[in-house]
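Only a single protein chain was left out; the remaining protein chains are all shown in position.
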Amino acid sequence: MAVNTTAHKTNYNKTGVWILGARGDIASTLIIGVEALKRGQVSSSGMTTEIPPTSDLDMIGMDDLVIGGLDIVESNLVESARTVGQRSGTFSSDLVKLITPELNIIDQDIICEPEASWEAGISQDNSLNINSFINKLRKNLQKFSEKHQLKHTVVVNLTSSEQLPGDSVSHDTLEGIEQLIMDNRQDLLSPSICYTYAAFQEGCSYINFTPNPGIDLKGLQQLAEQKNLPFYGNDGKTGETLVKTALAPMFLYRNLKILSWEGVNMLGNGDGQTLNDPNCKVAKLRNKANVLDSILGYSPHAGIDINYVPSLGDWKTAWDLIHFQGFLDVKMSMQFTWQGCDSILAAPLVLDMIRLSEFAARHGESGPMKHLAAFFKNPLDCEEMALHPQFQRLLDYVQAHQKNPRPMLADSCCQ
Amino acid sequence: MAVNTTAHKTNYNKTGVWILGARGDIASTLIIGVEALKRGQVSSSGMTTEIPPTSDLDMIGMDDLVIGGLDIVESNLVESARTVGQRSGTFSSDLVKLITPELNIIDQDIICEPEASWEAGISQDNSLNINSFINKLRKNLQKFSEKHQLKHTVVVNLTSSEQLPGDSVSHDTLEGIEQLIMDNRQDLLSPSICYTYAAFQEGCSYINFTPNPGIDLKGLQQLAEQKNLPFYGNDGKTGETLVKTALAPMFLYRNLKILSWEGVNMLGNGDGQTLNDPNCKVAKLRNKANVLDSILGYSPHAGIDINYVPSLGDWKTAWDLIHFQGFLDVKMSMQFTWQGCDSILAAPLVLDMIRLSEFAARHGESGPMKHLAAFFKNPLDCEEMALHPQFQRLLDYVQAHQKNPRPMLADSCCQ
Amino acid sequence: MAVNTTAHKTNYNKTGVWILGARGDIASTLIIGVEALKRGQVSSSGMTTEIPPTSDLDMIGMDDLVIGGLDIVESNLVESARTVGQRSGTFSSDLVKLITPELNIIDQDIICEPEASWEAGISQDNSLNINSFINKLRKNLQKFSEKHQLKHTVVVNLTSSEQLPGDSVSHDTLEGIEQLIMDNRQDLLSPSICYTYAAFQEGCSYINFTPNPGIDLKGLQQLAEQKNLPFYGNDGKTGETLVKTALAPMFLYRNLKILSWEGVNMLGNGDGQTLNDPNCKVAKLRNKANVLDSILGYSPHAGIDINYVPSLGDWKTAWDLIHFQGFLDVKMSMQFTWQGCDSILAAPLVLDMIRLSEFAARHGESGPMKHLAAFFKNPLDCEEMALHPQFQRLLDYVQAHQKNPRPMLADSCCQ
Partner (left out) sequence: MAVNTTAHKTNYNKTGVWILGARGDIASTLIIGVEALKRGQVSSSGMTTEIPPTSDLDMIGMDDLVIGGLDIVESNLVESARTVGQRSGTFSSDLVKLITPELNIIDQDIICEPEASWEAGISQDNSLNINSFINKLRKNLQKFSEKHQLKHTVVVNLTSSEQLPGDSVSHDTLEGIEQLIMDNRQDLLSPSICYTYAAFQEGCSYINFTPNPGIDLKGLQQLAEQKNLPFYGNDGKTGETLVKTALAPMFLYRNLKILSWEGVNMLGNGDGQTLNDPNCKVAKLRNKANVLDSILGYSPHAGIDINYVPSLGDWKTAWDLIHFQGFLDVKMSMQFTWQGCDSILAAPLVLDMIRLSEFAARHGESGPMKHLAAFFKNPLDCEEMALHPQFQRLLDYVQAHQKNPRPMLADSCCQ
């Protein structure tokens, strides 16, 4: 299946993609993918916006994207792409070589000022000034937009797990949050909150692929509504949780009682290393944990381990043991092993959502894009955790925007 | 959760359950289960009709069932129950002892005339007379119904895999089939076809839990419509295929292309032994094979092995390797191991369908019960192979019959 | 293969088996096993002393054993046997019923004085007097031996994991330990140290199947030498570690470099519950951890998790992921899942060692029985961690005690 590298029907300007963590594993993979797709070097596997019925929407193509962003890693995209590709064996150095010119161009739009980062501000005698920090973010977005004469920009958060800030009622209103900024409350704000605030102030739609806070704050959602902007999150669903939300309903349908669902995640990438820090693991585990209870309607014994195994690199190996009870109270079990490459699983979802965010913004839709629920471990404002009804929302959304939608591949229904 | 052992609201007569294969593993487990549930010795795990919203339907209870049937195994229910329970460790001999009186009563309604079986007829100088064979079946059903003054009887096919009869246009009409019976065409008929014919002639609803032919013949469906009877099949979905139909849509949603889906089923029960005969394996594998193509819309490389491993007894161990392609054409994989006890998985489905068949018959519904699609590997008249939309049909059916249906457990939906 | 229930050739008195933790899962299973073997109700699977060449040694039979011991659980053997059997499905209540008379007789030799336990002594105003505690242990052993006119007694430690006492140079000499006892040093002694001391003082051989301290103390080994007694430990090797020590040499032979060996142990028995307490997990994990380094000669990245999963009961499920590097530095992997019942795996090892301890004592052998190395995670005074050379020691020992030893089953060697 050929990828839609060009816009379908209409003629409009370019769309900006501003990535927080622009030289990380996912971002590097995404950028390599966009360029490889443009050249027809790879198939569009992994992107749901490339198959019917979603592909029938009038979405932007790969050629319409202008990519830039922030990172605290010096070096450059060519270097990080080569590292990612080699470590995980996901793409060849030949491919990186081929698209080096494009990578170098994108690199010019990646701001790298480690000394201006939140962490640097805190560690250097607590010199962090949150208001200036935000203003700098906004200025960077303005420059990027003006330089490329962008019609719209989607901001995507792909940064590492942060420590959670404290809870506060000030988070519930825009005034409250702006007051916290003025008061320079480093204990109640976080980089991701600032990214979200800056993005909305600059008229950007926003996708939070991380477990970090931001768009879950009601005050920031008010800002999005004021500015008429769409947004969604949190925490991309790429591996074990994806499988869990596809499988758990099966046990419910059959009234097979889950006695225990134990999951072990082994991974060796930067994400794994960060998550080895118990402080950073909190948000992640929180997102993973309540999935089962929500689907099943009761709380089975369940454990989730995340172990850092450096040799695996970007390849996550998850093993789950599901112990369940059937008729006559007989205990049975199921195990699964998931061996996937995190960046390879995550990057196409991000691309899908960039397209769908631009589509929503172009159609004047604002607020949480609940039709993206299937992409997240902890979808905003959505109690539905099972994968299938989540995905049905996307299908319904597509149908609402199409006159003659095609069925999902072979999905022919009998009446 | 307490099981509904008595009828909910109305007062009506008993319902007959006529089991073909009444001393087999599934039937023995079902009968033990019914009696254990009546005594409150076990929970109702495994039965979907015992949890909301399905449990809200006004269905018959365990006390309303009168069980009988056919088998070619001499011996008795107590003996076969003890054997099943010990071999698989699924229920104790204490339990069998406790309900021995009830088992002995049921045994009086199990007809065992091996010399009158189809196979015996064929092997003894081809003396098989199909018309007499059917008349005998009908007379047995009449006697059972009269003896217990049954309001309605559900016939359930739980026999072993048969050799498939030849194809014939005569199967497409009731006249055609009756002509084949008159002509004693042993090559174009089979025991299960006769069971179905006899059941409908006697006004029974019919559930085909096996891969054997019968209700898939248009001519027999005509008979059911004439008699205003509900029916459904084929081939109960209890293990590997159940998981496959829950998982395969996940790969489709994410446009993760299946490169290969290899499944190995190991089992040691009578079913496994029969399936070791390549002739009998045909129907089974046919039902398993087209599931993936139908869900995905393309035909991945896929293999299904069924190996007879005697030591496993009734415990089926299935191992599946799913090799798939993601973004940048990177190959990834998933494996699962399913360790379930076949009879324990099958028996509650049969009970669920007995209740739902009686419910349908009582409400004057006839024809294929498509709301039971989720229970079968190869649901009749239904192109939908994915588990989740299949189960949605049952939910829709329940909703159509209820004024104030409750949600599926925790299934609270966000608007 | 018929079990040797009676002594082979010689006529001698009964042998005592004094079990610390005599109503626990392993002990209950052992006792049920001994009685079932005497009656010929089960095969001798699991006991290496029942197959050649070990079975050729002139060892005691099942009829020669007199069992007694200590436990802090009130109730009785019949009750605990029924509970173990039902929870894990390992033996039927019929079997327990059958041997209830024998269980009740054994129960009369199980001392249960929770109020006199170490823990009770500590919690009650620190009233614990270690010297009295030991004297009580010794008196119990004396009574048991006199009552049954035992020729020899083997003491077996099957208690739960203890907190490790502090290190001390006093542990290195018998005088040192006796001074600690006199000084009532609860911080430097532990129940298991006292059990070992009492056993040796009473002329018993000693097997430590737990990770608890005792016979690893040089001072207690001096006592055993003085008394001319054999002993061995620590920590029975029954599951994941058993497989690890069989497999790891394979990687070494092929120069396949282990990059990471991650192991996850899930179990739901009392052992699992105790090990959920991090203090108690220390000794266990210590024994498991150094196995790989010792076999491989380098320290790969390795993790061991022990998770308490109540629904599994006595069935331990271990999953190991072995990530390794081959030719051209290519990374490959192997996984295994071990699904075994702990007590069923442990009990026959304990029986094997009781027989071999009695054999050693009868032949005047004292000190560590290094030929039992294959039975332990952390064999005393032995650097050899690989399973195969460990087992070779047992074969060598048998050969040294036999004139015409038979080969290990089919183990015919080519010259």
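Order as written gives the chain letters A, B and C; numbering starts at 1 within each chain.
The rule is short, and it goes like this: contacts are C-beta pairs under 8 Å (C-beta built on N, C-alpha and C of every residue); 3 or more make two chains touch, one makes a residue touch a chain.
Owing to the predicted nature of the structure, the values given are computational and were not obtained by experimental measurement.
Only one of B:M62, B:I99, B:M266 or B:C341 touches the chain withheld from this view, namely B:M266.
In the full complex, chain B touches the hidden chain at residues 259-260, 262, 264, 266, 301, 303, 305, 307, 309-312, 317, 319, 321, 323, 331, 333, 335, 337. By the touch criterion stated above, the residues of chain A touching the omitted chain are 89, 92-94, 337. In the full complex, chain C contacts the hidden chain through residues 29, 32-33, 36, 42-48, 50-51, 90-91, 242-243, 246-247, 249-250, 252-257, 293-298, 325-330, 332-341, 344-345, 347-349, 370, 374, 381-384, 386-389, 391, 408-414.
Following the convention adopted for this analysis, only the chains that are shown with their structure count from here on.
Chain centre most remote from that of chain B: C (centre = mean of CA atoms). Chain A and chain B have Cα centroids separated by 43 Å. For the pair chain A and chain C, the distance between mean C-alpha positions equals 51 Å.
Residue positions of chain C with contacts to 2 or more other chains are 337.
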